[in-house]
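The other protein chains are all here in position, but one chain of the complex has been omitted.
Now for chain A:
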């Protein structure tokens, strides 16, 4: 039984099931969604447990013809990078369901169906190795997300949903053209017309077309990441999305962009990516500093965390384009860490909002004594997000900086400034929200069990990643080496001259 397909189709079918028969059955929809997402998590853990890599580093491959006339296959594969991101996706599933339990008041069945559809799309993105299939999932995760933001969001939700959709769709359509360009170039060279990732890795592209095709992919991924200057959809989408939407956006959707860079941009277009690396790193640095600076002046907690995401994802891009062992390892670990810690922070902001009715820092304060459990867990995740040693983000940021330092000390210093700014805005946020005089007088309730369980789970992962990242780094060994090799296989000038 190919469990990779199960990972994708279980949430799709589950979502349909809930959507079709769950009409007006809120309790049923909640429990069914929880059951399905938990099963996903168990399957993902099982896959991790049984993972044995083949020589290319892939644990599992599923291959079936789909549109043979055009060389489109149903090709799924899981290597170490996919595995970690699939684990993250599966982990955030039940978390999101539990967090939305009471927060979503209208039409739970439809909400659950869309949530599961989004999860399926994201799983597909992390697993697909046929470029058309990848594109299908890439678009598929947008539609339910659009509705999640547009229907269950806050006041300006329609505007935010629109903006989110148009930005990402424009980017991904350019990627579609690049995919087609790659397909036909490969076809003309070898006579085999296929969208198979492994086949396309072999293609030799003429110089300038390689750059154009790479840019097509890059723009699609950069919008998702989001890189400066195409980031402006993100704060709006995050602010307006319901808590569940924010967690999926920050925890997973942004990762699909970085994953795309790792999986497609670098290995498929090594030469162009090498040329592009300085620009990529510069954009990363700009993202780090710009996101941090804007986060400093935010009044809305969700917006603040959204800008901090831009900053953190800047680090990921930074590490990816450093293109060495430390940088790439750091980038992937940071993706996981950011997914967990930021996901948790969004969840907690949602919980705060349920209790206080506001997310504005100016109106919050002094929450430590009435709700100590919530406040102390928030502290844990805040510390992790700002890169406290021993917690998840630190490992990632440290490795990224170590990787970048080998390439350029100046850029590493600039990146480190971003960490310092992060300490400032996150601590300041925490101080204004939780410490000081209490401003809102009401009967407070601390975390209940339904809220504590998912947060506890995330806290555990944060500690695990921070204290003992070895198992995660181990599974990255082979794929990261492969990505680095794709760079060193780039013929250098002298070899060209010898030809």
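Keep this in mind: contacts are C-beta pairs under 8 Å (C-beta built on N, C-alpha and C of every residue); 3 or more make two chains touch, one makes a residue touch a chain; residues count from 1.
Rule of thumb we're sticking to: contacts and distances are computed from a predicted model.
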Subject >> Complex member absent from the view - protein name from UniProt, among "NADH-quinone oxidoreductase subunit N", "Cell shape-determining protein MreC", "Elongation factor P" or "ABC-type transporter, integral membrane subunit" >> reply: "NADH-quinone oxidoreductase subunit N"
Subject >> Omitted-chain contact residue, chosen from A:59, A:111, A:126 or A:183 >> reply: A:183
Original post:
Pick from A:143, A:360 or A:453: which residue touches the chain that isn't shown?
Top reply: A:143
Subject >> Contact with the hidden chain (one of A:42, A:67, A:362 or A:409) >> reply: A:67
Original post:
Given the contact definition stated above, which residue among A:17, A:48, A:162 or A:398 touches the chain not shown here?
Top reply: A:162
Original post:
Please identify, in ascending order, the residues of chain A that touch the omitted chain?
Top reply: 23, 66-70, 132, 135-136, 139-140, 142-143, 146-147, 150-151, 158, 162, 165-166, 169-170, 173-174, 176-177, 180-181, 183-184
